[in-house]
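The other protein chains are all here in position, but one chain of the complex has been omitted.
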Amino acid sequence: MKPSGLSRAGLLLYGILTLAFLYLPLVAVAFASISKARYLSFPIRRYDTGWYAQAMASDTVRDLLLVSLKVAGIVTVISMVVGFFGALAFARYHWRFRGLFQKTILLPIFFPQTVLGLALLMWFNALGVVPSWHTAVVAHLVWISPIATLIIAIRAYSFDATLEEAARDMGCSTLQIFREITVPLLMPGVISAGLFAFLLSWGNFPLSLFTTGADSTLPEWLYAKMVAGYSPLVPTVGVLSVFASAALLGVALLAPSLVRLWRQRAAG
Amino acid sequence: MTEKTILEIAGLYKRFGAFTALHSIDLEVYEGEFLTIVGPSGSGKTTLIRLFVGMDEPTDGTIWLRGRRIDTVPANQRPTCMVFQSLALFPHMTVGRNIEFPLKISGVDAATRRQRALDLLDLLHLPREYYDKRIHQCSGGERQRVALARALAFDPEILFFDEPLSALDYRLRKTLEKELKDLHARTGKTFVYITHSLEEAMVMSDRIAIMRAGRFEQIGPADEIYSRPASRFVAEFMGEVNLFPVQADDDGAVRADGLALDPGVAERLGLKAGAAGMLMVRPENVTMVNGSGAAEPGPAPEITVGGHLRAEYNLGSRLQYEVEGPSGQRLTVETLREGRFGGSPGDAVTLGWTLDRCHLIHGE
Partner (left out) sequence: MERLDRRLGALTATPMLVLLAVTFLAPLIVVAAFSVMPSKVFSLWHQPDFSAYAELLRQGYWKSLAWSLGMALASTAILLVLCWPLAFAMAKVYRRFTLILTVGVVMSLFVSENIRLFGWVLTLMKGGLIEGYVRHLTGVGFDSLLYNVPIIVFGLVYVYLPFMLFPLAQGISMVPDDARQAAADLGASRARILWEVEVPLAAPGIVVGCLLTFVLATGAVAESKLLGGQVVVVIADEVETAFTYGQDWPLGSALAMVLIAIVGTIAVIGVNRVDLDAIMGRRR
């Protein structure tokens, strides 16, 4: 039943093509961002990085970055905390409404985000809250904190419950068990959840669309420009935003080995 | 018994919904002994030990530790400690920090903690360099010792073990069984051990308690459990056994199907008039001769039974013979290699043993 070499090679090729398919549009965007022409047309005749200089100097872009950053940062912190506890209730403890809780958490993920954004808009209106980037944080949380919960839950499932029992047996209080056992063991899950939360918030626009009021996030601005008509800054800002998340991801992936290296230096 | 009781359990019940896992358990554990609770899986032994250390609460009944009632005391305030089946070593801590963990929780200062951890590494024959090792760098046997060291660091009044050796391979298990017995002798602590392996229980324990379906069948020293089982279940649980139903009529005449009893033996069986029982004899206590009973060296058999040889199995140090008895039942005989029986399958044979080598199980 081992797949033959040929079908193995075929499947590998299929996988590579899938990745190419996923990233092809980004290649188009990247090319467009360095085209000198105001009205884009392939093949590109003259390349120029002028749009980047213009984007960097733009106050609008700086404001957009700042709002996106604030929203993503706060969403990250809150979903890490809520997700940590949520994951314990989801995967670790056997309590009466666990099944119901698990299903409840999935609902916001399944929910059409545009509709969710509009529903929140009406809810804020009913409460008399004026939409701004603060309300966008709330909107993002509805969708992102359940995802964070699921990511940490995967870690919590592989968690051996007897570790906590052993700690209790040796005299730990519930709080000490949390500090000494549960938190350190779930930490890798919490960190990846945080990373996901940040990046998903950074790239999200359907939820921001109706909930940011006068403020605007990067993806929202891009969307507005795309729908309204072509702006040569769109590919440039798009690529910048992708680079920002790629950079964060790179740091996050490299950080553990850097820390290890640094520790070895310090120890040796 | 003159021993001092350290743990006393009375009328312990545990129910999970409609299922009763433990039926009115009574038990006394003596100071400094090595008690092993043996039972097949599902017999309730893990449930019982979890009640002892406080992981679960009994439905009914009481537990006293040195006269103090502890069944209502939460696990983290009981002076007991358990070595888990999974060992439950903390993967995010070094060996040293694992061992120090209970000391840290009870607020012992860092220097004392470290010294105590190093002493325990010595006690368990682990090199001191292991202090800084990670758990995943340790072998199965080393993890076992780390778990023991951690439990000993807690300095419990009683140390409980939930089948900690079950995941190891045969040879390592044999070594660790002996080490554990040795450790028990050196520390003088009370050990309560649960396992489904009788062999393990026999090697280590002072006393063995046999559990079945939430009840104790028999509690006693290993020898007694082996040679004088209280029930058919215990007899069969403790290895190969030959069983013969016997019955005494109202006038005292003993009827035993297919067994030939020497004169006077029937009276010495101890079977009361009108009662029934099972005569039990272990395979190694049976001698086998060809045909209808030629003379054998050693004491003359007082009880004999005829049959036909079916098969011979090589068990390594011993040989086992399967014999079909008079009513078609399967009988087993074991001898040392040196005592090989010369016959071949189909031969008529006679099995025999003396009265003091068999045991009467009352009832049934």
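Order of writing sets the chain letters: A and B. Residues in each chain are counted from 1.
The rule is short, and it goes like this: a contact is a pair of C-beta atoms (placed from the backbone, for glycine too) under 8 Å apart; a residue touches a chain by one contact, two chains touch by 3 or more.
This is a predicted model, so every value here is computed, not measured.
S.K.: Specify the residue from the set A:115, A:130 or A:183 that touches the hidden chain.
M.R.: Spelled out, the listed residue whose C-beta touches the missing chain is A:115.
S.K.: Residues of chain A in contact with the chain that isn't shown?
M.R.: Touching the chain left out of view, chain A contributes residues 1, 3, 8, 11-12, 14-15, 18-19, 21-29, 31-32, 40-43, 81-83, 85-86, 88-91, 93-98, 101-116, 118-123, 125-126, 138-139, 141-142, 145-146, 149-150, 153-154, 157-161, 165, 168, 174, 199-200, 202-206, 210, 218-219, 222-223, 226-227, 234-235, 238, 241-242, 245-246, 249.
The rule we apply is simple: only the chains that are shown with their structure count from here on.
S.K.: Cα centroid separation between chain A and chain B, in whole Å?
M.R.: Chain centres of chain A and chain B, defined by C-alpha means, are spaced 56 Å apart.
S.K.: Hey, which residues of chain B end up touching chain A in the complex?
M.R.: 53-55, 74-78, 80-82, 84-86, 88, 90-92, 101-102, 105-106, 150, 154
S.K.: Which residues of chain A touch chain B in the complex?
M.R.: Going through chain A, the ones touching chain B are 160, 162-163, 165-173, 176, 180-181, 184-185.
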